[in-house]
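Yeah, one chain of the complex is gone here, protein chain that is, but the others are all in their spots.
Labels for the chains are A and B, by order of writing; each one numbers its residues from 1.
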Amino acid sequence: MTTTTAERPVGRSTPGAAPRGTPRRRPGRLRRAGLPYLLLLPALVLELLVHLVPMVIGIVMSFKELTQFYIRDWGTAPWSGFDNYRMSVDFDAPVGEALLHSFLVTVAFTLLSVGLCWLVGTAAAICMQDTFRGRGPLRALFLVPYALPVYAAVITWVFMFQRDNGLVNHVLHDQLHLTDQPSFWLIGDNSFWALLTVSVWKGWPFAFLIVMAGLQNIPRELYEAAALDGAGMWQQIRRITLPSLRPVNQVLVLVLFLWTFNDFNTPYVLFGRAAPQAADLISVHIYQASFVTWNFGTGSAMSVLLLLFLLVVTGVYLAVTSRGRRSADA
Amino acid sequence: MRSIRAAAVGAVTLSLALAASACGGGSSTGGGSNDEPTTLTYWASNQGASIEIDKKVLQPELDKFQKQTGIKVELEVVPWSDLLNRILTATTSGQGPDVLNIGNTWSASLQATGALLPWDAQNFGKIGGKDRFVASALGSTGAPGKDPAAVPLYSMAYALYYNKQIFADAGIAQPPATWAELTADAKKIQAEGKQALGAEGANVSENIHHVFVFAQQHGARFFTDDGKADFTDDGVVAAVKQYVDLMAADKVIPTGNAEYAQNQSVSDFAKGTTAMLLWQSASANLTSQGMSEDAYGIAPVPVQSGTPGTGTQVNSMVAGINLAVFKNTDNLDGATRFVKFMTSDEEQKILNKAYSTIPPVAGAQNDPAFSAPATAVLKNTLATSAAALPQVADESQFETTVGTAVKELFADAAAGRPVTTASVRAKLEKAQQQMPAK
Partner (left out) sequence: MRSPAPTPPRTSPMAPPVSFLWTRRILLTLLAGFVLVPVYVMVSSSLKPLADVSGKFRWLPSGLTVRPYLDIWSTVPLARYFANSLIVAGAATACSVVVAVFAAYAVSRHRFRGKRVFTVTVLSTQMFPGILFLLPLFLLYVNIGNATGIALFGSRGGLILTYLTFSLPFSIWMLIGYFDSVPRDLDEAALVDGCGPLGALFRVVVPAAIPGIVAVAVYAFMTAWGEVLFASVMTDDTTRTLAVGLQGYSTLNDVYWNQIMAASLVVSVPVVAGFLLLQRYLVAGLTAGAVK
């Protein structure tokens, strides 16, 4: 049973899928050489318009001194060279220090949130692989947090996290007597855990959904063979299920990471425009730097730094995981 | 490979061209005109219990204006959570309303953008002259020495709201006039099992309003005369500490209030769980929450000693809403006429009554409705003992940085960490360093 992962899993719903990457030459194909470009055009134009061009403008802004004195006609804002960047990465001065702090908080938060979402989602998906009574309704229930509008979900948590009137303290303090006095969740150090809870609550169903789909691609024969070899349930999960999920996880973790790292809606609804220090996520921090204090140049410079960081992380991540994947497949 | 390169070159050229055109910003829409003399767009701030209530209050007046002038006013009530962002994006793009409401503390900041019509003598002449407005309200319309960026529309002042029943139960005959009296009364109230004073510890703006008044009472200023931030002045530190100490040392404000940011303290007061509240024009709000007007009294906000007045006896900020005109309006005459209409004595009486605010127009204040005991305190405070928040271009940054510092100090106090002169100074120093360099 040491070579089970050698085969690429074949989807059950797609019998007879053609091997990738070897399209056969068709007659008249050359005549239609322009067709793929035509098909891509809408996507390309839209991405250019809504993402790439604004990004270029954003980068231009980051080299300007774009404060309230110039926003009305920002063509006239003076060029400031790398001043905005220098200010953002001068970690001895308060602006840079605050940015670094916010960055570290975000990294810690993202790692924990993605880790927990993945763990909970995977565990739940594995548990619900076999049919049992109530599986359908349970699966529907688990998808509810993902289907709720963000504002509705987060504001409910705000309601529950209130110190004096909230459910969380009512349970922890009044009913279970776990704390000496009711704790604060929306301000102070606990706010980090409050944010993490909400983020996991909202995020794990997506991991659950993707892993659940991934599990269906694992051929049943693998399990049967393993069972014949005498592998128990736990061993099957460890030797077959988890390794087979690797390609799914590669993408899932990356997508979760990027979404969580850039998430603005959750902290903004949870804490308003002045987030507590312990939960000062970078998206809200940059929002505050640009919109609340009206310094769009510095805000853009911070965003560009963030973008560079994410590009590097994604590149390294894909390089490392893809190599690992290839060697495992070989 | 040639086609890729061609495509790439094309994409880059296109994006640069678009970027260049975007660089134009609002420049092409500079001076204001009268191209569209029959319509106006008006952004109103949310003053009533809900946006729908605001529309019900304002629409009849706008209809009246249309009947008088033939100008149709498109009303949009903008929630507070969006208002400043909407104004900022409108400023950046030149795509905004003709007339709009701004929080009066934003006046100098928005003035600095150059997007608002300056109210020089000529423009003021068109709406009946500067003298029609109360001096304290005019003090919060822009940087000193410059033409105002807006005209006052509604005025508000802070007052001490107290629950008569709780005061009677605790044997307190008169509302406290000094902070020492307030602390002493708080002990009696707490002995009755009630909370003493409510506050919005996590509301950045509320924090600013209070520490500003405390700084006045300490004879200190957050900004030097030439507009530089000076948050670490001994008086300022003492003022901020005194406010936070209401929770940290005096235990007058319950620790739970440290996280309040959505007016929970008003609900607490309306429900009768707290005995006192420092608020601006709370009457309509308390009524909507089911508290009868007989149940509470209104008194001036306490001072250090003596009676409220000017200088160190100041006991409120000048709160309120201003009316501004976007410089690039395409109906300049109509916009001015609309401002004239909204600040006329008659409209001022109607609108300020509806919102339980005080008219900043002297002629409208004579209406008996504004001399009822409740509003008399507010009117008197505005006239004699209110001061305008610093009218500097960096006001918005000041509110954010110092307001957040106070929020963090409250969080410390609530968590049982000591709040000392040194810790207050450290927080304020950090806030100051985050202000734009001058």
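Throughout what follows, a residue touches a chain if its C-beta (ideal position, glycine included) is under 8 Å from a C-beta of that chain, and two chains touch if they have at least 3 such contacts.
Keep in mind that this is a model prediction, so the values were computed, not measured.
Colleague: Of A:V107, A:L196, A:V253 or A:V269, which residue touches the hidden chain?
Modeller: Of all options in A:V107, A:L196, A:V253 or A:V269, contact with the hidden chain holds for A:V269.
Colleague: Out of A:V50, A:L178 or A:L242, which is the one that touches the chain we can't see?
Modeller: Answering carefully, the residue with contact to the hidden chain is A:V50.
Colleague: Out of A:A77, A:A98, A:C117 or A:A153, which residue would touch the omitted chain in the full complex?
Modeller: A:A153
Colleague: For subunit B, which residues lie in contact with the unshown chain of the complex?
Modeller: With respect to the unshown chain, the touching residues of subunit B are 1, 3-4, 7, 18, 21-22, 24-25, 28-29, 46-47, 49-52, 76-82, 85-86, 89, 92-95, 262-264, 266-267, 271, 284-285, 288-290.
Colleague: State which residues belonging to subunit A touch the missing partner chain.
Modeller: 11-14, 16-18, 20, 23-24, 26, 32-33, 35-37, 39-40, 42-44, 46-47, 49-55, 57-58, 61, 120, 123-124, 127-131, 138-153, 155-157, 159-160, 162, 164-167, 170, 201, 209-210, 212-218, 220, 223-224, 227-228, 232-234, 236, 247-248, 251-252, 255, 258, 262, 264-265, 268-269, 282-283, 286-287, 290, 296, 299-300, 303-304, 306-307, 310-311, 314
Simple rule for what comes next: only the chains that are shown with their structure count from here on.
Colleague: Write out the stretch or stretches of subunit A touching subunit B in their complex.
Modeller: Within the complex, subunit A touches subunit B at residues 48, 52-53, 56-57, 60, 67-69, 71-76, 93-95, 98, 162-164, 182, 184-189, 272-274, 276-277, 288, 291-295.
Colleague: Show which residues of subunit B lie in contact with subunit A when the two form their complex.
Modeller: By the definition above, subunit B touches subunit A via 11, 14-16, 18-19, 22-27, 84-85, 88, 91-92, 94, 109-110, 112-115, 201-202, 204, 256, 258-259, 261, 264, 393, 396-397, 400-401, 403-404, 407-408, 410-411, 414-415, 430, 433-434, 436.
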